[in-house]
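All protein chains but one are shown in place.
Here the chain labels run A and B in written order, and each chain numbers its own residues starting at 1.
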Amino acid sequence: MPDIQLPPPEELAKVSFQPRPQGWMDPQVEFRPGTWSYAGKPKALETVGMPNPREWSPTDADWKLPANWKEVILQGLRERLDKYRSLKVFLDICVRCGACADKCHFFIGSGDPKNMPVLRAELLRSVYRNDFTLAGKLLGQMVGARELTMDVVKEWFYYFYQCTECRRCSVFCPYGIDQAELTMLGRELLNLVGININWVMEPVAKCYMTGNHMGIPPHALKDNLEFFADDIENITGIRVDIPINKKGADVLFVIPSGDVMADPGIYTLMGYMMVLHESGLNYTWSTYASEGGNFGLFTSHEMIKRLNAKIYAEARRLGVKWILGGECGHMWRVLHQYMDTLNGPADFLEVPVSPITGTRFEHARSTKMIHIAEFTADLIYHGKLKLDPSRNNAYKVTFHDSCNPARSMGLFEEPRYILRNVCNHFYEMPENTIREQTFCCGGGAGLGNDENMEMRMRGGLPRGNAVRFVHERYGVNLLTAMCAIDRAVLTTLMEYWVPEVKVSGLHELVGNALVMTGEKERELNLRSEPLNEGGEETSD
Amino acid sequence: MNAEPGGWVEREVRARADTVCRRWLDAALAVYGDEYSRRVKDQPDSFANPVGMILREGLSALFAALVDGAEGERCRAALLPIVRLRAVQDMPPSQALAFVAQLKQVVREVLHDRLGQSGAVEALAAFDARIDQATLWAFDVYAECRERICELRIREMKRNTAMLWKRMIPDAEPMR
Partner (left out) sequence: MTVVAPLLGVLALAAVSAVGAWIGLTTLFCVVIPYAAILVFLVGVIWRVLSWARRPTPFNITTTCGQQYSLPWIQSSTLENPHTRLGVVGRVLLEVLLFRSLFRNVKHEFVSRENAAPRLAYKASPWLWLGALAFHYSFLVVFVRHYRFFSEPTPRVLQIVEMLDGFFQIGSPTIFVSGFVLLAAAAFLLLRRLLLPQVRYISLTTDYFPLFLVIGIALTGVLMRYTAFRTDTAAVKNLCIGLMQFKPPAATEPIGAIFFVHLTLVSCLFAYLPYSKLSHMMGVWLSPTRNLIGASRMRRHINPWNYPVAVHTYEEYEDEWRDKMKAAGIPVDKE
């Protein structure tokens, strides 16, 4: 027997894990770097006349709220309880069955129990119980009621800005309780006392003044479009026209402005220009309605209306017949579910009819606006576009359903139909990660900023994991999405979780495959990379 | 007795690989609260439960690499998925990487009734050394992941303003 004695197992490397709080009722939030977003700048708030503009940071002990902040928030809650049946019903009927608990990408990735949708809702519900229900007033904490304290407000801020309003939980809820609705109204309450984030407020202010989130002024927008036209000419030999603010056009074309500025969205925009040119549609861009996206959705219902108003106004001014919208996620939630209600009726427009195919888009007969995927799918179906899918042979494509077109619209088949026509290698991710069960990119609802990177990587894990699976199984190297935020955020997400996979928009692939009348022999794809090499794996 | 591949400890734990990996997973899950770790353990769906999948597969791969006495490259590759995950979860590095060292305890627990054998202590010490080496590699990978995050912030900002760059510096290298 050896003389050496083994140390008993319990004396080996000891790691004392942080004790976890037993319940969720005591509010406690620690603002660690990488998990929250910078506060809204006073200038942005002043531009749109929102309350309490000031310099502050979530890490400050004092958030510099007005003295009567509590009354303001509770009064705001009271008003909203009267204006939204959704709010009242959702606060009243949750049975805490737990079906939603593990459906949230943030919970799956982080393990923070307050990221379970049911608990994120309880943060608001507990205050509702305390001040608006008899049981809560009488029995307090015993029935899950909490007083609205500053710590609760901080907790609201932390967790309402850890919800991307993706609505996945509402798909699984037996009563259809929608955390996105509660987050929207929760953020609306916080905005009443000036609590918000800059990555939402800055685009809101810019969109209000210059017409788009990026703050691109009219002449710069034109410059950029011309730059893209130059690139298209280099690649195809065709000079596409760039109608801007053109009165007498048939169609107003509205896109998310990210596509004018950000890589890889710009290639999607080139795809739009090529398809619209080739189809011969008499359309126009607008420098005033130069943004379909609407960060009002992440601010307040009033702000949705204020920012959205320009679309119908511009359609009326230019005298178009109907409106066409580009590939964007939350933009389409607003266009599909809010625009007509807020700024309609659009009785000065006509029911959209494609002049090329004669198709009458009955499903948009009231709102008078259709999605470019609907437009292009219709063109392809009627054989109006000549396509060479082999030009996308370097790509093995999978499709990410963006949350809003999926769960607030149901736009599933049109993009898939297009994909099957413009590329030869298309593979679906597992069924519980696509369509209505699609996983968020982790950066929606204003969270796609870089200071929040760590939280985004957590939230994007389920998506990254599903992409990794199709990458390993089928060699997928391109993730296609119909959303400007996806194109920005997923690219980063892929660089972390699956570096071998790049991101594109749908119309970038259409642009690659599109055989334009009179074009020269194509050697480059829209990224100006040699055809059929672009999709090669790059070293990490 | 030495602890070369095929040594005593390796043979013993390889024969009990399932038990070791299961207990190791339990230990690695201790950083999370019950309400999460239970789900990670029980949910069989890899896509609804990526954390469970990454931990389960990663630990098995790392275990196999360690008992095979594999080279650094294979160990790092086995470490990467788990460390990449832990690098963005809400915990300090000491907790994020504790799982590697926890294997020591797991091995002792699993082999506790055989540790009296002659040569067991030396064999165990040799295996421990390999685990220590893996812990150091894990720190390398962790640091790379954190650097990667900083780099991603910069790359993303550049991409989001790609047109400014293209217009100002037309010949700039396209970002790949």
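The rule is short, and it goes like this: a contact is a pair of C-beta atoms (placed from the backbone, for glycine too) under 8 Å apart; a residue touches a chain by one contact, two chains touch by 3 or more.
Owing to the predicted nature of the structure, the values given are computational and were not obtained by experimental measurement.
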Contact set of the excluded chain (shown chains only)
A, B
Only one of A:A39, A:M331 or A:A377 touches the unshown chain, namely A:A377
Given A:A99, A:I238 or A:L524, the correct residue touching the omitted chain is A:A99
Looking at A:K41, A:K88 or A:K384, which residue reaches the missing chain?
A:K88
So which of A:L281, A:A364, A:V422 or A:A481 would be touching the chain we can't see?
A:A364
Those residues of chain B that touch the unshown chain are 33-39, 44-48, 53, 57, 60
Which parts of chain A face the unshown chain closely enough to count as touching?
23-24, 49, 81-86, 88-90, 92-99, 101-102, 113, 116, 118-119, 122, 134-135, 142-144, 167, 170-178, 181, 208-211, 217-219, 222-223, 244-247, 287-288, 301-302, 305-306, 309-310, 313-314, 317, 335-338, 340-342, 344-345, 359, 361-367, 369, 374, 377-378, 381, 406-414, 417, 430-432, 436-437, 469, 472-473
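One rule holds in what follows: only the chains that are shown with their structure count from here on.
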Determine the centre-to-centre distance between chain A and chain B, using the mean Cα coordinates as centres, and give it in whole Å.
33
Could you list, by residue number, the parts of chain B that touch chain A in their complex?
30-37, 39-40, 43, 45-51, 53-54, 84-85, 88-91, 94-95, 98, 101-102, 104-105, 108-109, 112, 115-116, 118-119, 121-122, 124, 148-149, 152-153, 155-157, 159-164, 166-167, 174-176
Of all residues in chain A, those that touch chain B in their complex
1-2, 4, 6, 9-10, 12-13, 15, 17-18, 20, 32, 34-35, 101-102, 107-113, 223-224, 227, 258, 260-264, 266, 430, 432-433, 450-451, 453-454, 457-458, 461-462, 464-466, 469, 488, 491-492, 495-497, 527-528, 538
